[in-house]
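Have a look at the structure that comes next, please.
Here the complex is missing a single protein chain, while all its other protein chains stay put.
Note that the chains are named A, B and C in the order they appear, and that numbering of residues resets to 1 at the start of each chain.
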Amino acid sequence: MTDIDLLPREHEEDLRASVRRLFEAESSAEFVAGLYDDPTADTSKLDRAWAQELGLAALLVPEELGGAGASASEAAVVSEEIGRAVAPVRFLSSAVLATTLAVHLKAQSLLAGLTAGERFAAIAFPATAARIDSGIEIAVEGGSATVSGTVPGVIDGVGADDYLVVAGEGVDTVVVRVSAEHVQAEPFLGFDQSRQLADLSFTHAPAEVLGHGLDAAAAVRAAEILGRTVLAAEQAGLAQRAFDLTLEYVKGRRQFGRTIGSFQAVKHRLADLWLEVSQAGAAAIFAARTAAASEAGEELPDEAELCSLVAGSYASTAAVHAAEEAVQLHGGNGMTWEYPLHLYLKRAKADEQILGHSRRQRQQLAPLIDLPTA
Amino acid sequence: MTDIDLLPREHEEDLRASVRRLFEAESSAEFVAGLYDDPTADTSKLDRAWAQELGLAALLVPEELGGAGASASEAAVVSEEIGRAVAPVRFLSSAVLATTLAVHLKAQSLLAGLTAGERFAAIAFPATAARIDSGIEIAVEGGSATVSGTVPGVIDGVGADDYLVVAGEGVDTVVVRVSAEHVQAEPFLGFDQSRQLADLSFTHAPAEVLGHGLDAAAAVRAAEILGRTVLAAEQAGLAQRAFDLTLEYVKGRRQFGRTIGSFQAVKHRLADLWLEVSQAGAAAIFAARTAAASEAGEELPDEAELCSLVAGSYASTAAVHAAEEAVQLHGGNGMTWEYPLHLYLKRAKADEQILGHSRRQRQQLAPLIDLPTA
Amino acid sequence: MSTEQQRIDDAVAAAAAATTDAMNDSERYGVLYDHGLAWVNFPEGCGGLGVSTSLREYAAQQVAEAGLRTPPRGSNTIGFGMAAPTIVTYGTAEQKLILRDIYTLDTIFCQLFSEPGAGSDLAAVATRAVRNGDGFRVTGQKVWTSGAQNADMAILVARTDPSVPKHQGLSYFLLDMHAPGVEVRGLRQITGEAEFNEVFLTDVEVPEANLLGELGQGWKVANTTLNNERVAIGGGTPREGGMIGVVAGAWRANPEYRDPLLHDELVRLWVEVEVARMMGERLSQKLAAGQPGPEGSGAKLSFARNNHELTGLELQMTGVDGLRYDTYAMRRPSEYSMIGRIPGYRYLRAKGNSIEGGTSEIIRNIISERVLGLPGEHRVDKDVAFKDLPK
Partner (left out) sequence: MSTEQQRIDDAVAAAAAATTDAMNDSERYGVLYDHGLAWVNFPEGCGGLGVSTSLREYAAQQVAEAGLRTPPRGSNTIGFGMAAPTIVTYGTAEQKLILRDIYTLDTIFCQLFSEPGAGSDLAAVATRAVRNGDGFRVTGQKVWTSGAQNADMAILVARTDPSVPKHQGLSYFLLDMHAPGVEVRGLRQITGEAEFNEVFLTDVEVPEANLLGELGQGWKVANTTLNNERVAIGGGTPREGGMIGVVAGAWRANPEYRDPLLHDELVRLWVEVEVARMMGERLSQKLAAGQPGPEGSGAKLSFARNNHELTGLELQMTGVDGLRYDTYAMRRPSEYSMIGRIPGYRYLRAKGNSIEGGTSEIIRNIISERVLGLPGEHRVDKDVAFKDLPK
């Protein structure tokens, strides 16, 4: 464990401000709520805006590959803002998970489109799985392969240009790329419609092999660590925003001639929640800075993995708790479609399942901290 | 499931009153606290009082065997009062566990002494085990046997006249009786000194076989069900008393010019605690009446076992929660030796471990309610 | 057999004799009402026989055994559960005539109590009822009204005097939902559907005859209604009744849902529901024996919390399936059911269990003050004229 600097950095706060401005303009609560009524609504304008105009698609791509050469730390800032706005963007799936895989596998032709923000990629694995593993078979023959099988509930599984499929583990790991025309994607109405899921089918789909063996396994692990880390930041941002909205509400809402925020039972619950949300934020930034240090070779991947699991398992339940308390403390208003709380509740509860729920993540953490089950 | 009558019964309330009177006179908080300073203090006067004078040693012995022919329902009433007074009595170990075993095995000579309250028995198993099983070997030869091995942490393991040892399961179950002179009992200072534990050693101890095979297994199971049921009643009684003391305290204690019971955060915690304690009480009586119905052949043992596990797993955590909240809401006073809260805290936390902690009891419950682990 | 039971038996026999195959439902229910079998504990002439409340179950059994059909309560929940007990307590002879229409389902009721600014604090209602000749003219906005789109009448709490402290200036009315100036709009919820409504009242004329109880006594009358709403979730619930049955059933039926990491939590919740059931059972036996206990207030608290946790667990254990939704289309069901929908719907809908019919925070206040005898909250609004309170 090296010392991790946790203080805010100026360029990150600039980045935060520009992302926040974008979402305030292009991803209002009304816009997000609208996706529940029209799941086929076009979000490509928003995706172009962050990916191309703000250049965030290139964030995690090294400078020598034409990217911005930023780190998990900057990606976490973007993700906190995504959580804060419950923004329906392909950032996690394409700019973090797929891009990290592509960078580690040095998949330059794939990366060119991703970096420019002109193409988006998705990795074919069930959203709730704790490991990036498609669960289907890939038949490899030399540099090409064919893919067959179905993968349910893939994050941003519809509308991607490229699909990455991972199978096997350890030395048997294979990562391939299938282009969109060979994939049958069936989007479905989601409990959380701010992150579109789809069921994918591959029928003897031709595929390009991007990597295999231990190098591929290491790339998959790097993507998992970064994915969990960035998701934890989203959850921390969401939790903070749900908390802030609630604090503001209880200060204004009057019942029995007093603001409801003057009732001690409400005050104490908010004090506890503030602590939980603050801890989630601290854990998220700790994980992000540690992942950045690990990617820069200044910290071991094990430590980055450990921190990603600490932040992931903690922030996922904190976000749900914050959103649930927000609904409850808004009373009847919290149950309405008109107030934005439901968007936070749905995203938080769905996020809690993504990349493995907190108990599963703790099982992954246990061997890293030498706490064997038996 | 038959309909279980849950209303208070007059003879039980009379019983409750006489037990309460006894403990108020002979088992005050000062008396119990004194056992921590002098673990060898003589509690035999108290044991004689409930066992002989009130005749409670005979409670669970059928009339045809010279007993009172009462049921788990009456035993639960006694046990609630024990919990209420954190009384240091051999009721659970001798009058419930050992006596139930003796009744089911028709061990008449043993039972004669127990029923009269002139002899006390203990079962040799570790207090925290979920099953009554000594874990040591019994060598049987005809009607006699020898016992060798050590059993740690036996409830009321010192000062008993007879020791029952159970080994094996199913058809291999054996239950034997060893008289005190063949047992080496090492009492130890307990975290909860209101229930004395001792480590037992047997060295080729001669033993009388009381039962074996499936009949013995059924007897052991009956003792387990009754033990858990009666312990749950103790926990419910303890929880209720800790709650009552706390409610009284917050109504009187003033800080900031107000009673602390007027602070909403305190009110809401007590409301939640009241619900938990009330539910523990309802579950305990439900289990007791169901066990009584089962012993009377009006209900299946499976249902009695189920209810004992529901009540046991719930009341054990409720009692700890009530005692912990009692200490906290008494503030600094709760941390003193002078106030009786510590007696409740220690008994509740120790009781929580006895006959298996709540997670273990839920694992025992799962197959009975058809919820397989995998 | 007691005299009261004998009277019930006689009434059932007479009703059976008076019922013919040719009758429609309304006529059949009317026969029961006229024979005092609608609510046997109500006075004679009001659909009852004036017998003890504890005989309601006995009467229901006799009616069922005689093969007489009774109206489904769910078709007129507010009418049966809230309007009828309030009308029978406070109504004039003329007002009591409506009891028969409630029972025969010819008059469906809804409830106009809550407002955007008066949720937990019902006494803060701002809807005005202003004297207007022989009657009142009512203007305001109500919310959380279920079934308003199908209702014929409403029970309404409105402010008749803003110059006195807030609990004193309220009155209670029966309001014709078909009157001009009543506008009903579905209020969309987080589940997508609009189970409840907003009701806008604009200069709605209410005759003097529709004032229930005395002028300015609306708070007292409304509490009769609310006490009937918050009746205990009583005994008689079977084991695994409700949400636990759904979740445990899913676990049993689908081996792929059996995540060992969630097993203890599932069993723990099973136990939570079961002990709540046991407490309800004890309460209901005490009530039947004429020994009411304080446990009733707790039932709503554990019900809400257990439903929160169970639905959250269900969504978790169902993995990707839990992230699928059936429809967010804005529908207007007259009542909701947790069965027959997907885990996501149940998770969202259950959030309302700790809000509707008194939030869990209000219930904790009630328990701590009425059951435990702890002091009430500091009130700044008790002695100030309603019009002078900060809003």
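Keep this in mind: a residue touches a chain if its C-beta (ideal position, glycine included) is under 8 Å from a C-beta of that chain, and two chains touch if they have at least 3 such contacts.
Nothing here was measured: the structure is a model prediction, and the numbers come from that model.
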Residues of chain C (touch criterion as defined above) contacting the omitted chain: 261, 264, 378
Hidden partner interface residues of chain B, rising order: 36-37, 126-128, 152-153, 188-193, 197, 254-258, 263, 265-266, 320, 324, 327-328, 331-332, 334-338, 341-342, 345-346, 349-350, 352-353, 357, 359-360, 363
Chain not shown, touching residues in chain A: 1, 4-7, 247, 250-251, 258-259, 261-262, 264, 266-268, 270-272, 274-275, 278-280, 282-283, 285-286, 310-311, 313-314, 359, 362-363, 365-366, 369-374
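Please note the rule applied: only the chains that are shown with their structure count from here on.
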Chain at maximum distance from chain A, centres defined as averaged CA atoms: B
Between chain A and chain C, centroid-to-centroid distance (C-alpha), Å: 43
Residue list for chain C, restricted to those that touch at least two other chains: 361, 364, 377
In chain A, residues with contacts to at least two other chains: 263, 265
